[in-house]
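One protein chain is absent from this view; the other protein chains keep their places.
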Amino acid sequence: MTTPRFPLPVLGSSAPVEPQAVDLPDEASFAPGRQPGSDHGYGRSYWRSVEEQLHGEAALPHRDQEFPPGAFDVPKGFARRDFLQLMGASVALAGLTACTEKPVERILAYNKAPDGVVPGNPLHYATAFVQDGLALGVLATSWEGRPVKVEGNPSHPISRGTTGPHAQAELATLYDPFRARVLKERGAGRSWRGFRESMRIRSAAWEKDGGAGLRFLSGPSSSLLVGSLREAIAQRFPKARFHAWSATPRDSVYEGTALAFGRALEPHYVVEKADVILSLDADFLEARPDTVDQNLGFANRREPHHPKGMNRLYVVEPRFSITGGMADHRLRLRSADIEAFTLALAAELGKSVPTLSGYRSPVPLDGERAKFVAAVAKDLAGKRGAALVIPGERQTALTHAVAQAINASLGAIGATLTFTEPAVLDTASGRAGWQALVDDLRAGKVDTLVITAWNPVFTTPGDVDLPGLLKRVPNAVYLGLHDDETSRAVNWFLPAAHPFESWGDARSRDGALSIVQPLIQPLFGGISEAEVLGAFLTDDTKPYNRLKALHASRAKTDFDSEWEVWLANGVVPGTASPAVTPSLQTEKVRAAAAQARPAPAGLELDVVHDYKILDGRYALNSWLQELPDPITKVTWDNVAQFGPGMAKQLGLGNGDLVTLTVSGRSVQVPAWVQPGHADDAVTVSIGYGRKQHTLGVKDADEPVVVGHDVYPLRSAASPWFLTGLEVKKTGRKYPISTTQVTNVTEGRPIALMQSLEEFEKHPEAPEQRSPEKLPGGKELEGRLLPSVQPEVDYSKLPYKWAMAVDMSRCTGCSACVVACQAENNIPVVGKYQVGRGREMQWIRMDRYYSGPAESPEMVSQPMFCQHCETAPCEYVCPVNATVHSDEGLNDMVYNRCIGTRYCSNNCPYKVRHFNYLHWTQDKSQVEKMLMNPDVTVRARGVMEKCTYCVQRIERTRIASRIENRTIGDTELKTACQQVCPTNALTFGSLHDPKTQVSQRHADPRRFDVLHELNTRPRTVYLTKIKNPNPELG
Amino acid sequence: MAAAEHAAAASGADALDAYPLMVGKQDNTTLTGNLLAHVWARPDKGWLLSFMIALSGSGALVLAITVTLVEGIGAWGNNIPVGWAFDITNFVWWIGIGHAGTLISAILFLFQQRWRTAINRFSEAMTIFAVMCAGLFPLLHTGRPWFAYFMFPYPSTLEMWPQFKSPLIWDVFAVSTYFTVSVLFWYLGLIPDLASLRDASKSPIQRKLYGIFALGWRGSGRHWHNYKVGYLLLAGLSTPLVVSVHTIVSFDFAVSLIPGWHTTIFPPYFVAGAVFSGFAMVMSWMVPARHFLGLKHVITMRHLENMNKIILATGMLVSYGYLMEHFIAWYSGNQFEWFVFFNRATGPYKGVYYLMLFCNVLVPQLFWFKYFRTSIPWMFIASIFVNIGMWCERFVIIVTSLHRDFLPAAWDMYYPTWVDITLFLGTIGFFSTCFLLFLKFIPAVAVSEVKELNEELQHRPAPVTVVTGA
Partner (left out) sequence: MPLFPRWTNTVSRLSGVMLLALPAVAIAGLMIVVRSTWGTKQDRVVVQPIEFDHRHHVGDEGIDCRYCHYTVEKSPYPGLPSTTICMSCHAQVWNKSPLLGLVREYHFKERPIPWNSVHNLPDFVYFNHSIHVNKGVGCVTCHGRVDQMALINQKSPLSMGWCVECHRNPEPHLRPVEFITSMTWQPDPAVDRQKLGAQLAQQYNVHTRISCDACHR
């Protein structure tokens, strides 16, 4: 961080703006201009126009489209016709631009400048991004009180400066103009005070019966503040009950540890120390708040030069996951068979490891699987103390217990695996978490239900009729960001404040406590969970004061000063939970294992959370919707993934609409042929098929539904997989927009992959030669081919920017794609335009398969502007709009571009993107607040591409030049490099041989994509190295 | 030498050739009469009908242009990787068609091919209209046409200059020069005829109107002398252009590094293709024109057959181009290069590819046989096919090379939208509109030259030789 970090000045605490008791609140009262937190505007110039300031024009017109024009529908002829533009065009053509007088720009200065704010320089605030109760420390870049970018917090133990895609896209949710603004009782606008009043009246009755009819349903939370509030409520109403619900529960983790060690524990897999890793359907490389740290640990061991050597990863899973893509050996198996597989493994190990004797698989494994088990067992047993078995959240408690038993017996605990007490308050957030509530609802025992969990009506399994049950609840309250399915099933709806708008706290997986501080005043006067719970107490202290009071005891010396430090650092020191060394209940586990029954045969339905929109909570987040799925590359949709064999058998192709029926409930989903997918299983991801995209859009043509809702297929008893699936072809096709049509490299040396063995034999495969080198790495004078580009002498300049991508590390998680989108104001174009090949993301995460379709190997190759030294795009541009900078950047000058698209045609990497339509017009004022003022917002008809985050380079350069020093290696990071959880991307100057990027450029694995074209790219790639087990080879 | 050679051509050629350059015994009066007749005649139903159709085509063009300017290029089917599609295909196609005119009027003139005289006016007009259609696309295909003036080298307050390495800049100059010279050449040739129109016109308005454009031509000896010299100079000036323009257009592709574009054979191959398509287009228009305008006695089978011979010759050149492209692609051992040609024949656009081969390679072979060379319906159909084939060629070169280039992950498909198609058909409509107007108001045949030819055919030495010899 070059700029100093400040805690947010506490002027105007996050008390919600009280909406008036009218149908629509006075818009002016929401004008961000009125709120100190969000003072000053949007776009390039940070001043906001005076009209807006005075008349609160910024209040967000509710007719704004959430998605950019043409997001879903074909551009209808003259839908966006703009004759002024046409006139302007003709005038300009006449060369009379000087005649079109621009209106005078207004400059609004502060009335009273907030301390610490230097207009034009962003500040960075430490806060936390919370997902299902687990915190990830983040830093928010804020321009005059307007957060525009989220980055990982380097001093946070889990984040270490990186995040996954969700944290990056969170701001798009914060500035979502469709967020609910009105507090309603049965659809009629009410005030927050009115709500508290009615609760106060009811509480009289609860005090009599101890709140017997009072129920709370929340998402899993690790907030100590929420915890304390719950306690307080429990004290006041002893009979009140708290339940937790999440569509993606981690229950089996805790049930498993409970079975294995007698009490629920949080496992922490120290992947970096493991030489051999077995993943039992565990997607531990998906960058989520509970796994971000494991990414880096894993990636460090994928370097062949790592002192402790490369690790080896075995994956057993039904679908093809990110983790499966990184596997050295992958066995596709129905989820239902994985339990048996685990037991078979235990049995196999039992031969050599006494503590594991007595296990047996309910079903004998056939040839291939038996061979796999044997090999894995041998490998694991050979690496005692450095072996690790990771069971997946989708797996049964027994699988977890046995897996932990194996870990314990292989001496993993304390070495590659540590345990702590769970950080989350609600270790049961699945069926166990809320079955009791459902029973009470059925019995009609509940008179008041307060829902703070995300949209349970949408996320409940098909066999629970929550809307029906809610009808019986006289007083149901729902706190939500959006006016969604649940809000229409309750009588009190409270618009929620975004976590970035309210005070709170949260703990990360290892227990480290972070204070969640608001980055901006509630844009729509939302209410935080803490405030809602507070409404059930007698004292209405502000959450901010409760928070300080709650943590006052943690201070060693002076609380107030330490508090400031905690806020600044984002982590409260010494709060990480101590590791516990539990003792394995060998007999219990063995007994439970003996009860294991063979899984019923037949086709299996696998339900997974979506890589992009999770359980649907990001369904309205256009950044994530447009993000290509890391594996399928599908945007704006979910698909039913079939194994190649099954697809052939059923005669299915991509986009064939099929009816999936399981235990009487059926939905229609488009089919997708997924290489490497188990043939006896079908995978669908939840969260799609929401119908509220057009909520509040009065003049919408029709409700827009994205994807297909598969929650109805889920069952409360077994949420993750069900056997007995029936598939029927409807004979109809469904259009799917993917960003990659061809999945193989056509035998071209583009994305290179080698086995460790080959690599050690001859580190420099011939096709890895970079153009400056001859076989054997001898330097070649001059060039292989002549070029029309003038030779630039970079030696005179202080920097020679370059990038390097280590494909051994890259998992393809696509966090970089979203980070780039957020940093560079990249527009969203919508499903239809993506289908027409007009997606705008500057990073294209290329994904290639090799080998047989049944068990392919996957390689992900982030592809973005290579900043070629002899760039083919430069000499063909007729107007010099793309030229070479003195430091080797390939500059793209938007305002000079006339849009001939010749540069893109001549770009062999096809990494340039063209504004075919005016993506950025018709943006609402809130959406504009999301724009990075340091980057030009591109207009229609200009080309754009990766700039190496030139705005960051220039800011850092100017800062360093003012101090008369040079830029340090770690000082300057591009957005993609900053976010990358595996440190696969490095950026820096090649002049300094010590920089990481220089070292990677010198690495024997380095190769230049399409070097034979003599483009001499500044972005180079490092071969992906795999470490297969010879026995399985 | 010129004289001798000419004499040989005049006498010998006539003797050998089955078809005369001119049917029947003509004198200046009859020629003036029947060659200008169609100007004076009232437009008949056929003309009006075809004009209406053409005009509606132009209307469609205006609509498509408006949509493009208002919506942006997004109204077309273009995407990444296919940044150019119909737009540049049409551009190259029209420019190609524009080549016949100058070739006939300039090169054949310098070679003293006497059969050119009856058809040069006709084909020059076509050149001009074709180049007008072509010029539309480079401007329209830019994302921000209102900034297209950035392409011109002028001292701006930005202190920025165009990228002179870019073939698109070369295009700007090549095409504009070609257009200017063609217009001058055409107009110069028109002057004597405009004068005779002036003198023959009945009403004073017509008389004045033609009078203005006739620039006071009196047909004095001095006039004729200057005229001849000027004509010769312009002919000399435009001869290199015939070759240069399409060479430079081909550089748009040859200079890039896209497999299927980056080929040294492009310049000759494109020029041949241009002449090929140009003659085909002339043929498609001349066959009906000579019929309806009663020009059969001056545009004889001799002319038509000669043109068919040229179509055959250039067609063979084009076929050779295809052959070489494929051979080099295979011989180079460059997998990217080879894949492009493999993909053309087997990929999603193979239909267009085979249509191209049929029209440009097979159809011209007909003209090996005198029967087809001299059969009006056959040559008309063939010429239509060649026009289609040459459009397909440009589409194949542009789209199939782009849609699957180097990185398979970036591959995608291109589908035209209604705007793309309307733009293309619209230009055809606009072209036809101009052409029909030309046929109505201006003698379709260079009357003065034909008269001269007539003189020449009767007694020697022909005045032409005197001038050219001088």
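Going in written order, the chains are labelled A and B, and every chain counts its residues from 1.
Everything below uses one rule, namely that a contact is a pair of C-beta atoms (placed from the backbone, for glycine too) under 8 Å apart; a residue touches a chain by one contact, two chains touch by 3 or more.
What you see is a predicted model, and the numbers here were worked out from it, not measured in a lab.
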Contacting the left-out chain in the complete assembly, out of A:A240, A:V682, A:V950 or A:I1025: A:V950
Sole contact to the chain not displayed, among B:L55, B:I107, B:M132 or B:M160: B:M160
Omitted-chain contact residue, chosen from A:S155, A:S352, A:S885 or A:T956: A:S885
Footprint left on chain A by the chain that the document does not show: 43-46, 50, 53-54, 95-96, 98, 102, 104-113, 118-121, 883, 885-887, 889, 891, 893-896, 934-937, 947, 950-951, 953-954, 958, 961-962, 964
Interface with the unshown chain - residue positions in chain B: 154-160, 198, 207-208, 211, 215-216
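The working rule: only the chains that are shown with their structure count from here on.
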Distance between chain centroids, defined by C-alpha means - chain A, chain B (Å): 58
Residue ranges of chain B in contact with chain A within the complex: 66-67, 69-75, 77-84, 141-151, 160-163, 165-169, 172, 252, 255-258, 335-336, 339, 402, 404-413
List of chain A residues in touch with chain B within their complex: 70, 75, 77-78, 80-83, 85-86, 88-93, 95, 740-748, 750, 788, 833, 836-838, 844, 846-848, 861, 863, 872, 874-880, 896-902, 904-906, 908-910, 912-918, 939-943, 1009-1010, 1013
